[in-house]
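Only one protein chain is missing from this complex, and each of the others stays in its spot.
Up next is chain A:
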């Protein structure tokens, strides 16, 4: 009865697309894909239709028009006569600045707190868990507002530095802490200064070379070379020598009170400080938990084995525990960096002019191009987040357990 069928030539019927397990998966994937394309297509069509009904079109021409507004913190030259595009770039740089400062500070805070939370010292451990719990469980916007308003209300206005008997004074005549920001001296680069910088960079390279040599010596001959004091010496002596030999080519410009404000020096805006500290403290609390989890994930046997070999606790942490813990710490750390970068868009709350404040704030309001501006913003944050994730994944690949 079945001798007539030929197994090598199965007949393809349409019903097999649903019933046959070989095709079913692909069929449903294609259907789902088309549904998604249709959904997004409908959303785009709906948006353009409704914009057209309101008499608006989608155009990015506004980016080339004159912006007309000023920005207080600008890392590249910018005036109100420049274009909206340039204002957006100023905003992008401000976003990147606060994200970079925040990530670095949050990592330092996170690692230190994470380790201290595991300390045997009861007070230290409890203080650190207090910090983690308080910062992790209050929204970051509240922290931004708190730190910013503490700064603007607790620190003196520039006016307080005025007069014969001022109620506030500069720290070491070089640093002024005001409610408009912190003023610090600015280095002035005169001819010859690049030599000093070159010597400084060379001595940093020298320190690293010395340390490598010390490790190599230790592994090859078992002889330990002390590197602490030579490193300190290398760090300071050549640079200072070059500085004085070349006749002090780098001078400092101190901030001084002129007119309404301090002039000269570098002004670190209160809004930047508020945002930076709030983001760093908030994200640092999360990173501390990641670090603690990473350390606890390393088996206790490792610590015990290391101390059985006679290693001191500091070295056990640095050479045995942390390198293994990093494999657990890095992946969640990536998402903390992404969170911090995206949270920096809360800058508007304190008037920090990041990309959300320039392109997504004033430009959007002045031109009314909300659709276009928001799309650009989304694209920017997407690119930045993917770049950070990409870089961190490279690092993760470098430290993760090599499986062969």
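Everything below uses one rule, namely that a residue touches a chain if its C-beta (ideal position, glycine included) is under 8 Å from a C-beta of that chain, and two chains touch if they have at least 3 such contacts; residues count from 1.
Just so it is clear, contacts and distances are computed from a predicted model.
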item	value
Complex member absent from the view - protein name from UniProt, among "Cytochrome c-type biogenesis protein CcmE", "RsbT antagonist protein RsbS", "Amino acid ABC transporter substrate-binding protein" or "Heme lyase CcmF/NrfE family subunit"	"Amino acid ABC transporter substrate-binding protein"
Options A:246, A:348 or A:392, residue touching the unrepresented chain	A:348
Touch criterion as defined above, residue of A:227, A:261, A:307 or A:335 at the omitted chain	A:261
Among A:18, A:31 or A:47, residue touching the chain not depicted	A:47
On chain A, residues whose C-beta touches the chain left out of the figure	46-47, 49-50, 53-56, 68-72, 79-81, 149, 152-153, 157-159, 179-180, 258-261, 263, 270-271, 348-349, 351, 353, 357, 360-362, 364-368, 370-371, 374
